[in-house]
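Just dropping this structure here.
A single protein chain has been omitted from the complex, and every remaining protein chain is retained in its original position.
And then chain A:
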């Protein structure tokens, strides 16, 4: 195990220049992700949790350098990328994005570096959002040193599927391609790289959320995205050492997700976890309506715990009747104690 890991790290060390080039590409292509800084939401309860019987935690006081990483999970939460919008001659909406794959050395837990492969320099990648019936054009630019694709869940022609030997096939390092297809069906989907070895290409960070809004929009709500995932830092393909939602383990323990009492909260929940068959989401002190895949407008369940296999996703809708702090986490408690847990902070 150690040997292959070293060879692998050697590989990524040699690609440092490619990574630097990728950073530039990210700055050029990811203008929409310029979200408000974390100071607005963070810092209130910093470092207040965990340790001993109070539960799992990283070294107290140690935090990840979000600025150096180039993204902050608090900002990712409500960062929806609607793309560049224009009208086609027939009146249809055209949405265009540029998404760049890049190799980045990220700090995924305080003091732990990870040679990540990213879409637009972040884990998870940008949340691409559109409305059913829109024409979508996603220009994929591969600035990574490795071949990648963008494979979208949803309904589209085979040549737009983003897999090897079909349509453009794998997009080599330095290559680019425009994936073009109609937005359907409405619901919450995901996209990810589809190049072998597939589990590694995904687990390294190449995944993101793809939301197709229904023709008549859902009721207004405080909307957010939560992508459940993990990091196999030893690259042995056997489980993960770190589990997280939206990039950094335990992040929302330090910076709770702030919501208003009584307001409708809509969570687009995606399971992008590799190396474990299922993931779960559990909310304390509250119940939510659950819409599997978000392709129906009626909830299938009223619950506080749901389960998603790899690639499954859905929408959770909840109103918090009481103020206070409510934990959310994987009810696979092993994942929770390895980082997949956080708090909602409900205020008036």
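FYI, contacts are C-beta pairs under 8 Å (C-beta built on N, C-alpha and C of every residue); 3 or more make two chains touch, one makes a residue touch a chain; residues count from 1.
FYI, contacts and distances are computed from a predicted model.
This figure omits one chain of the complex; the name its UniProt record holds, of "TldD protein", "Sulfate transport system permease protein CysT", "Flagellar hook-basal body complex protein FliE" or "ZIP family metal transporter", is "ZIP family metal transporter". Contact with the omitted chain, checked across A:94, A:112 or A:198, is made by A:112. Checked against the full complex, the one of A:50, A:292 or A:311 touching the unshown chain is A:50. Residues of chain A in contact with the chain left out of this view: 2, 5-7, 9-10, 13, 50-53, 56-60, 109-114, 231, 233-235, 241, 249-250, 334, 337-339.
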